[in-house]
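The other protein chains are all here in position, but one chain of the complex has been omitted.
Order of writing sets the labels: A and B. Residues in every chain begin at 1.
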Amino acid sequence: MKKFLAVMLAMIMVLSLVVSASASSLAGTYDITVWVAEKAVDLTKQQIADFNASNDAGIVFNATVEAVSEADSATNMITDVEAGGDIFCFAQDQFARLVQAGALAKLGTKAAETVKADNDAGTVAAATSGDVIYAYPLTSDNGYFMYYDKSVIPEEDVDSLEKLIADCEKAQKYFSMELQTSAWYLASFFFATGCVSEWETDEAGQFISVRDTFNSPEGLIAAKGMKKLVDSPMHLSSSQASEFASGAAVVVTGTWAYEDIAKILGDNMGVTDLPSFEVDGTEYHLGSYNGCKLMGVKPQVDAAKAAALHRLAQYLTGEKCQMERFETLSWGPSNLVDQASEKVQANPGLAALIAQAPYSVPQGQIHGSWWDIAKVIGDDVKAAADEAGLQTALDNYYDKIASLFTLSDDVKFGWTIIGTCNLTDGFFYTDYNNEARSTWTDDLPLVKGEDGIWKTEKAYPMEAGVEFKVRQGLSWDNAFPADNFKVEEAGTYFVQFNEATGEVTLVAE
Amino acid sequence: MKTYSDLEFLKLSKGEKFLYKLGSFFCAIPRGIKHLILGIGRGIGKAGQTVGREIKDIVSTFISGDWKTKLSFLVMGFGCLARGQILRGLLFLLFEAVFIGYMVLTGGYWLSMLPSLGKVGPTEAYDEIFDTYVTTYNDNSFKILLYGVLTLFFIVAFVYTWRQNVKQNKMAEKILASGKKLKSGREDLRSLVDDQFHKTLLALPMTGILVFTVLPIVFMVLVAFTNYDGTHDGYYNNLFSWVGMTNFNTMLSWKVTGGAGTQSYAATFGEVLTWTLIWAFFATFTNYFLGMFVAMAINKKGIHFKKGWRTILVLTIAIPQFISLLYVSKMFAKNGIVNGFLMSMGWIQEALPFWDNPTWARISVILINIWIGIPYLMLIATGILMNIPADLYESARIDGANAWQQYRKITLPYMLFITGPYLLTSFTSNMNNFNVIYLLTGGAPTNPAASSAAGTVGYTDLLITWLFKITTGAESQYYLASVVGILVFIVVALISLVVYNVLPSIKNEEDFQ
Partner (left out) sequence: MSEKSMLGQSHDAPMKRHMGLRASRLAANTAIYVVLIVISIIWLIPFICILLQSFRVESTWQVGYVIPQKWGLDNYYNLFKTDFPKWYVNTFITALITAALQTVIVLCMSYTLSRFRFKMRKALMRFMLILGMFPGMLTMIILYRVLKDLGMTQANSVPGLILVYVASSGMGYYVSKGFFDTIPKSLDEAARVDGATRFQVLKKIILPLSKPIVIYTVLTAFMGPWGDFVFARYIAFGSSAGMNVAVGLFNWLNKDQINSYYTMFCAGGVLVAVPVTVLFLCLQKYYVEGVTGGAVKG
């Protein structure tokens, strides 16, 4: 009954698609929800109204704009994708989580090309998983630098972490850098000594590899530098602008805090790149992340609505809207044309970001769990009694990172079969209605023979119509054949796979 | 262990008495567990017998019943209708119709999908005309599990109702055979406000509890046996499926997997549980005794403005905790006003690490909890203290007892006797005191060894806040949170079981009336 209904529904949908497709028009009124940061609500309403008035396709959006923090977008979307915003903004670090959760729709070919051409490379990489672009760059200013109180910190001390700490301790003022609760900020010390944490994702947002050198001699130097700051009684783990109003002389934070700090400190506000720290006679300039904010479109069941939404998202992240956002909110644009404009170049907050730029690292894709794993380094470093303690902290960190990829080499490089089959009792099935049969969930390992050909250990009875793929390392990166292998004739077969040619064959028993 | 008779016991010294009591308490635990297991065994045996009896009764009803009764086995309520009990008959019939309608329309589908929790996940297709991607959503594991369980509930309800229907027929035949009259619909209705009044009163509350408490808990328990998490949400990305005992093995394993941090989940669970128990103990008893003392102080003769003092104290009850606790948390921050005040007075040189040092943080939350908890206790104690007969004190005073002795011999025993059950419930609710920890520290400071991909764990985290963090962590491991939830239940249940067997005032419910 249910199935029949589903089939009917699908047919109706296909029909309606054909009908609307033949019209090939996006014209119509769409009720949508848009999630943006609280500050951008009014501007976004205005921009959607502008879009309604100016677009040539006859699209009218009846939009509800809700204030949802960009830092919480992923958590909110994962609560229930269906009830989430049709278009939503989020900070870059949540990208992979959102892709994995099925909360982001892929961009069409044209849209993807436009995004690539118009935005700076770092932000495009931030919106890409595998080779697929999933989101529209919104800003390119998610980095951090240093604000300080000129009445406490002499100008000549701002380049040295040690001098800054000494000044703060002397004046009984706080040095505020969020090292104990945020991996984003504490990575600064590791980048200073040349450590990297580079991650790679596949098309589905799954992480497939990492190159992480935090646990290294350089990492130990970074930890020593960090210890200088976290051990100071005047260190405060925070990135809030308001710390200046409660006893801080230095706060490491980003462009978003500029206006608030300007209000608090007035003429005493100093803005500059991060300082350097010294270990064993060598100076290391603190690094930083160079990140961005993105705008995503939720997956849609209706093609016309999807296309219309993508148009809107493209408009909202286009040259004009980014410039408006810069002018009203001081958000640094990711659009190359906007970036080159004089106004943007002259903005003092962004200028500090630019000064910090040589030491910054594009954020790219980072495993969602990394933020939790890495953020404890700050507490670990603080608790460490000596160099050995610091090393243990890094060792622990490394173990946790490694555990995110628990594949042994045998599994990583081995080949397996996966498909419409139940492998537990060795029978291949096409009977989808049989409850006990799970399909496309379990892998059957192949064994490498003397001749280098991979083969199943025994022959399996297969019905006609069974489909499967052979893949490596339980991942879809290397899977053959490109279209599923189909069994044409029922029989009992060995499955054979030639690694060199990628050829899959059946051998009758 | 040697057991003493009453007389021997009285001869013992104080220390020996205490040790003896303690010893016999622990000796009683294995016996208690044995009784529990035997009890469960007996319960199962009894249940088996009951089922057997019921089936026998049903069969005999069918064989010996008349045609009205026999037809009632198929068409519920037919017997009632045929014998003139229209209201009952219609209700039975209606229930059967609704049940069959539901099972045919959707119930059957949910039930059939329950073993697999769905087969086809969402699919994505490229639409060339609009140059865009379109998603088709298919099976929904979450709904299958939810409505599957609901359908099972419904089936149980149906079987029960059907059994009632059969019983009704048997009883009706008996009554008619003895020449009496059956109850009319009007009489049925009247009994609902009289001898069956409890059913009327309980109907609404129990329905609510069934749907909004029991069903969710059953669902939550079942989640522990699946792989439901952020990347297997059952509809929008991947379906989830049954995984058996895997999650329990993960949580209870002492093996360091890395997934749990640099220590095993079992070790982390042990640490968090230990702190949870320490916290619950101190939170309960500091509040209990301090609240009692404050109540006694305010109630003392010669103290004026009694109402005023109480009013000031109960402000913490009246003002929502998310406002007051968040502010208090900020007050004690490194650069908060408490440290600022102490430093400006020159009493300290460096800020005190109220939230930064594990031990400091743990003591701080216990102390601040007193601020929240004393008022409740003060209110309760005020009322109870008033009920202590004044002549008890009088005679004590004539015997020359000082204030402390009076407290030890009269006030405390009286309070303990009456508030025993309250102490237990406040202990268990302190174990699950989410608000105080979440709003004050959020679990901080972090415990690096225990923090992992499943979320950070802090030194002040209780099991309940840990569970919350697991669900909101980067991987949203609901299945693991569910396992923790079940373990919390087991711990609380064990504690309650032990305490209930020691407490006198619960067993004798009627004594109070």
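Structural remarks
Here, a contact is a pair of C-beta atoms (placed from the backbone, for glycine too) under 8 Å apart; a residue touches a chain by one contact, two chains touch by 3 or more.
Since the structure is predicted, the reported quantities are computational estimates derived from the model, not experimental observations.
Among the residues B:V120, B:L182 or B:V214, only B:V214 touches the chain that is left out of the figure. For the chain left out of this panel, the touching residue among B:T268, B:N369 or B:T471 is B:T471. In the complete assembly, the contact with the undisplayed chain comes from B:F489, out of B:W67, B:Y126, B:Y160 or B:F489. Interface residues of chain B with the unshown chain, by the touch rule above, are 142-143, 146, 190, 193-195, 197-198, 201-202, 204-209, 211-217, 219-220, 223, 294, 296-303, 306, 309-324, 326-328, 330-331, 335, 337, 340, 371, 376, 379-380, 382-386, 388, 390-391, 393-394, 397-398, 403, 406, 418-422, 424-425, 428, 432, 434-435, 463-464, 467-468, 471, 478, 481-482, 485, 488-489, 492-493, 496, 506, 509, 512-513.
The chain not shown here touches chain A at positions 33, 35, 37-39, 66-72, 76, 79-80, 83-85, 239-242, 245-247, 256-257, 260, 263-264.
By definition in this document, only the chains that are shown with their structure count from here on.
As a whole-number value, the distance joining the C-alpha centres of chain A and chain B reads 38 Å.
Looking at the complex, you find that chain B touches chain A at residues 104-106, 108-109, 112-113, 115-116, 119, 122, 124, 127, 129-138, 230-231, 233, 235-237, 241, 257-259, 261-262, 334-336, 340, 343, 350-351, 356, 444-449, 451-453, 455-456, 472-476. Residues of chain A that touch chain B in their complex: 1-2, 6, 10, 17, 21, 24, 26, 75, 78, 81-82, 97, 100-103, 105-106, 108-111, 172, 174, 180-181, 233, 236, 243, 246-248, 299-304, 306-307, 310, 368-369, 371-373, 375-377, 379-380, 383, 393, 396, 399-400, 402-404, 406, 432, 435-436, 438-439, 441.
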